[in-house]
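Only one protein chain is missing; all other protein chains are in place.
Every chain is named by a letter (A, B and C) in the order it is written, and numbering of its residues begins at 1.
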Amino acid sequence: MKSNAILSAAAAILAASAFLPVHAGDYRSEALAMMKRDFHPRGIAGIDRLDQDAVQAICNRTSDKPPEALAKILQRDQMDAIRWPSDGKYLGNSAAGEKIAQRGKGMTWKDKAGAPGGGGCYNCHQIGPKETSFGTLGPSLYQFGKIRGYGIENQKYVWGKIWNSKATNLCSNMPRFGHSGSLTEAQIRDLTALLLDPKSPVNSQ
Amino acid sequence: MDHLRRMLLKGAGASGALAVALAAGLLRPSRVLAAEWNKAAFGAASVPDALKAVGASGPADSKDVAIKAPDIAENGAVVPVEVDSRIPGTTEIAVLVDKNPLPLAASFTFSNGALPSVALRLKMGKTSNVRVIAKAGGKSYATAKEVKVTIGGCGG
Amino acid sequence: MADPMKIRARLKGDTADIRVLMSHPMETGQRKDAAGKLVPAHYIQNISITLAGKTVVEGQLNTAVSRNPVFGFKVKGAKAGDKVVIHWVDTNGDQRTDETTVTAG
Partner (left out) sequence: MSRPARSIMALTALALAAGVHGQQPPAAKDRVTADFEKFRAVLEEDNPAELFEAKGEELWKAKRGPKKASLAETCDLGMGVGVVKGAYVRTPRYYPDVDRVMDIERRIVHCMVTYQGFSEKELAKKPFSSLDRTPDPVSLVTYVAGGSRGMKIAVPQKHPKEREAYAIGAEIFAVRAGPWDFSCTTCHGEDGKRIRTQNLPNLATHDGSLKAYQGWPGYRMTGGVMHTLQWRMNDCFRQQRFPEPGYVSDSITALLAYLGATANGHVYKGPGIKR
């Protein structure tokens, strides 16, 4: 595990350095430098948020199309960083999950530190049958469990996807909700139930 | 003040009393010049109460009262609504939003060539019927259309 | 003092199409300000329109009319050059009168 992380970190540095500014007219570096000059911290949103991690830097520099070999290594690294449920239970309360999916607040400079945030899931996904106001940036998740199955493997997949979407798709548009500390373990358990509890309206209606 | 104002406006010797009141600074001219505002109707918390207060209880359904409004509002704060009555002799139109806390949104009277027609924009707290009442020849006619109000934008 | 209205009156046949934009907060009395205090209700209650000196429309409004209200009316028997005068009064007793003339469509 550890050697793998070191390996991937080394790969990231290598990959990043391959794109480092060596000539004038490197507008990407200039853009980042300009933003660091012009932006200021506000509320919980510190200026360090502009520091890209390896995943962000690689995706940015490759227009979200990283070389496959590199993507694999970095994905494994992200996968290793996923925290699995401490009690081994993946499914919480689907009704609570629906509320978290509806709620779009959290992590902006207007939000308070430690305030319970939401997943904002409906911003991008169709999920429950009752909510007609849903976004289309992500795939429809309606009847997710019914179509994909309720088994433990799928429970792990959903948990992992919510915790760290980059573990399976390096440049996914979806935030890494667990990894970034945006959602708690309990919240992710409830969201997993929303998709995979057979009695959740997502699957039963 | 409202009571005083109504008394003044209705009283036979209104103009004299009015002049005195104005001179005494009791009334601002704008208040006096304004038409009556149907407090009972606009304060009514239910559709039947509001209809009763505008003198239009139990209106007959009519296809000759037309509402143009979206099926789904882009934003509940600004719902464009257009109303037309084709019932001859329509003198008054009232617009209600059933599920607003105060259903009666506006009422209009038409005279001297004004067609019984109005376009306006309404606030709607949630999905509701928009109801229109047209008064003609002492009778009331009604029609309604549902407008869905949904969550939009990023919600953040 | 309240900002001026924007009024347009265009002739279509012998019918004037009158559109008006009003600058007004139309406060419901339910909103809280940044400090968490309720903002008192403040809204236009009455509007009236005259065309060539005659009252054609009188309206009574509630808080459900959108902020910065927009209205459209139609008046038959209008001529180009007729004067349109629109007047409103709000719950604070503030008022505003603006006018325009009917233009050929």
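Operating definition for what follows: a residue touches a chain if its C-beta (ideal position, glycine included) is under 8 Å from a C-beta of that chain, and two chains touch if they have at least 3 such contacts.
Not measured: the values here are computed from a predicted model.
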| request: Among A:28, A:65 or A:112, single out the residue that touches the unshown chain. | output: A:28
| message | Give me the chain B residues in contact with the hidden chain, please. | response | 70-72, 74-75, 77-78, 80, 82, 119, 150-156
| field | Residues of chain A (touch criterion as defined above) contacting the omitted chain | value | 25, 27-28, 30-32, 34-35, 37-42, 45-47, 49-52, 55-56, 59-60, 63-64, 107-110, 122-124, 126, 132-137, 139-140, 166, 173, 175-176, 180-182
| Contacts of chain C with the absent chain, listed as residue ranges | 3-4, 6, 19, 21-23, 25-26, 31, 33-34, 39, 66-68, 70, 72
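In this section, only the chains that are shown with their structure count from here on.
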| task | Indicate which of the five shapes (line, ring, star, complete, other) describes how the chains touch one another. | result | line
| said: Rounded to a whole Å, what is the gap between the Cα centroids of chain A and chain B? | reply: 50
| request: Enumerate the residues of chain A that touch no fewer than two other chains. | output: none
| Per-residue multi-chain contacts in chain B, two or more chains | none
| remark: Residue positions on chain B within touch of chain A in the complex are 148, 150-152, 154-156
| task | Under the touch definition given earlier, write down the residues of chain B that touch chain C in their complex. | result | 28, 30-31, 33-38, 42, 77-79, 82, 97, 100, 102, 104-115, 117-124
| said: So in the complex, the part of chain C that touches chain B is made up of which residues? | reply: 15, 19, 28, 45-46, 48-49, 51, 54-67, 69-78, 89, 93-95
